[in-house]
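So the structure is just underneath, and the comments pick up after that.
A single protein chain has been removed from this complex, and every other one stays in its place.
Going in written order, the chains are labelled A and B, and every chain counts its residues from 1.
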Amino acid sequence: MIPLSYYLILTMGLYIVGMYCLATKRNVVRLVLGIEIMINAANLNFIVLSANWTEGFIDPLAHSIVMMSITLAGCISAAAFTIIIFVYRHYGTLDIRELRRLRG
Amino acid sequence: MEIPFVLLQTILVPAVAAPLVALMGKRIGKYVGWIASAILIYTTSLLLIAGSTIWTTALPISETYTWSAVSFTLEFGFIADNLSLPVALIMNLICTAASIYSIHYMKHRIDELYGEENKSMHGLYHALYLLFPIGLVGVALSSNLIAMYLFIELVLIPSYFLLDFFGYRERHRVATMYFIWNQVAAGLFLIGAILASTATGGSFSINALSTISGQPIAFWVCLLILVGWLIKMAAFGLHVWLPYAHGEHLAHIAAIIATIAGLGSYVIVRLLAVPLAADFQVFGLPIMVLGLITMVYGGLLTLAQDDVKRLYACSTISQTAYSLVGIGSLTAMGLAGGVFYFVSHILGKSILLCIAGVLMMQTGSRDMNKMGGLAKKMPFTAALAILGSMILSAIPPLSGLQAEWVMFVGIFQGGTLQGALQFAIPVIAIFATFLTAAYTFWPVKRIFFGPLSSELEDVKEAPKSMTLPLFILALVSLLFGIYPDVVMHFLSAFF
Partner (left out) sequence: MLTLPLDLLFLFAITTPLIGWLAQKVDLPRLSGVYATLGILLSAFTAFQLLLQTLGGVVPPTPTSGLFNAYFDLDIFGSFAMVIQIGLGIAASIFSIQYMRSESGSSLYYALLIGMIGGMVGVVTAADLFTLFVFWEMMCLTSYLLVAFKNEEPEPVEAGIKYLLMSSAGSATLLFGISLLYGMTGTLNFGGLATALGHATPGPWLYIALLFIFTGFGVKAAIVPLHTWLPDAHSAAPSPISAMLSGIVIETGLLAMVRVLFTALISLQTYWSMVFAVLAVITMTLGNMTALVQDDLKRMLAYSSIGHIGYMLAGLAAGTVVGLTGTILHILNHALMKGTAFLCAGAIIYRLGSRNLADMSGLARRMPKIAVAFSIAIFALIGLPGLNGFVSKLTLFVSVADVNLAWVGIAIILNSAISAGYYLRIVRVMIETESEPSENLREAPVSMWFPIWILAILIITFGIWPDLVFNIAERAALAILSMT
């Protein structure tokens, strides 16, 4: 059996990938994808840890949580893309660095 | 005579009346000033009655009302004893006199700024003005540090708004500067108060202050409260705001601001010099030296002024420092003298600042170089100016001399006990008082005597409603000068 820590390193890695994407990418759509990666890292974490508690028992709570969480992630991306469409209409670009009417 | 809730009434009646005054002003314009003044006359007589009770029974009157009692106790406590009552009474009297004085003065100023038809401004002015006596009397009477902080802040609101609405020249900028300086001062006071309360076990009462005496925290409490009030007293180095605030404020409000500055000496005596006497000891000499520097500096600054209002403003810096020297001696007579001098000084300073207002109103100028020979045109005003100057420069039979006498006796007592430096300071201080005579009488001569310039041919005497209240203040000062016992009976019973 693969030890738990390998899975945790994987999820942590995914989270960091998402964070890196947020920090470096310019395209707004890619930023939203970065957030999705972060959420998926957390989801994966739930699944991994659900089997950790009792030998041979998988906690259904975590699975129901992940179901809900995936739905929420879908909502977030829906809302994000709605706003992104308006961003494109107003600014004609998807580059986050070009959005700088607000400052101070 | 027993009046129920006599202390609460003095605070609450003007507070309740203020919004009504603001509303009535919309209808009756400047006449609302008489209503406001009548209210203040009522509270003054309440305090007089309380004073007569204390005089005969020698027992303090105290009232306590709980404000909040959940996590820690917040109270409104009022105490009228031998120290607080005379101070409160005189301040209320000055507020009353200035209120009557201001009816005509404000009509002139509002007409000038907002036009003749603007009635609601009168209501606004008198409503805001009513907050001054509440705050001042509140600070004097509160027996609780949080209540005292509340009243300190309460005074700030009307002084900010009145300066911004009705002040002179650069009033907006000065108003903000004034507010922030005083906010910082009040903040330091609050920090000190809360530190004290953590050491006394959550009590904000002034009586409980003495329990922290001797603990290391007492030093910080003393320091914070002291610095907070030194800002308000405009001690040397912390005085930047005062000439501006005085110069741009309305004349009689400047008198009230001078009163606030002087009130510092009362608060220091009340909170620090008496309950925390042992911890306050270390501050004695620094305060005296600071007082002396401020005295001389303020005096020289005053001599350099050409502007009538700034002149008396700068003299406030010097005069409040006298009280500091008295308090710094830490003897009973010195403390009593410090408070007595404060009372006497604000009587004189109110008269002089109000006279400056009269001059500005009647001649339309603030520059002393353009004045001269006005005594023939304005005999009452000239007489008042001389009386005021006599109070400040301690010429008998007015109260200034008696106050300085008590104070210097106290300081020399302290000097003989403590050492040569404490002895040298009052000697220099006495010489410094000669400056006062110079800077008070020299302008009187420049303004009221000498040849009358041709531009001032048609200057008229100020109306009676402006000069009479000032005469009453002068009479009170004369009373204290001839019978200093009126004040000293109270003060000597306290110390």
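Rule of thumb we're sticking to: a residue touches a chain if its C-beta (ideal position, glycine included) is under 8 Å from a C-beta of that chain, and two chains touch if they have at least 3 such contacts.
Keep in mind that this is a model prediction, so the values were computed, not measured.
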Contact with the hidden chain (one of B:Trp67, B:Phe434 or B:Tyr483): B:Trp67
Residues belonging to subunit A that touch the chain removed from view: 11, 15, 18-19, 22, 28, 31-32, 34-35, 38-39, 41-43, 45-46, 48-49, 52-53, 59, 61-62, 65, 68-69, 72, 75-76, 79-80, 82-84, 86-87, 90-91, 96, 99, 101-102, 104
Touching residues (missing chain, whole complex) on subunit B: 67-72, 74, 113-114, 146, 149-150, 153-154, 156-157, 160-161, 164-165, 172, 175-176, 179-180, 183-184, 187, 190-191, 194-195, 197-198, 202
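Simple rule for what comes next: only the chains that are shown with their structure count from here on.
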Between subunit B and subunit A, distance of the C-alpha-averaged centres to the nearest whole Å: 66
